[in-house]
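Complex shown without one protein chain; remaining protein chains in place.
== chain A ==
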Amino acid sequence: MADTMQFDLVSPERSLVSVQVREVRLPGTDGDLTAMPGHAPTIVTLRPGIVTVLASDGNATEYAVTGGFAEINHGSVSLLAERGHPREEMTQEVFNDMMADAHRKKKAVEQKHESVGEEIVTAAVKLLADMEALGTHVGLDPNQASVPD
């Protein structure tokens, strides 16, 4: 069996990364998972978090992603994220933007509480919490983001 596989990180606007990797650690909605060559074909949704990519030479690269899913095959992992940034590019500014987005979503859902049901509100709250955790993890302050009214 091949010891590397193809990893692609694509956003709606462009393809961000396309490399050969040894393993990929993904923040799945229901829990983290690691994909290695020969993984059973799986499609998994992701929570906001850090994706760690172990390149074929053993170097690890980290990416912060939000809102996406991954398609895992025997020899490839394709990660489709609405936003993806290499960890070095995760500045407070970018993060503030993401936080504001999550706040906005939560607000919108809460306003329509009656019609959408408890589950979706919980999901939005969870999204916000995940986002905060992501920021704390990379050492950014979640409280700097402007909270829209």
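In the analysis below, a residue touches a chain if its C-beta (ideal position, glycine included) is under 8 Å from a C-beta of that chain, and two chains touch if they have at least 3 such contacts; residues count from 1.
The working rule: contacts and distances are computed from a predicted model.
Chain not shown in the complex: UniProt lists it as "ATP synthase gamma chain", one of "Glycosyltransferase RgtA/B/C/D-like domain-containing protein", "Sugar ABC transporter ATP-binding protein", "Sulfate transport system permease protein CysW" or "ATP synthase gamma chain". The residue touching the chain not shown here, chosen from A:T29, A:T61 or A:Q92, is A:T29. For chain A, the residues touching the absent chain in the complete assembly are 8, 10-15, 28-30, 40-45, 67, 69, 71, 78, 80, 82, 112, 115-116.
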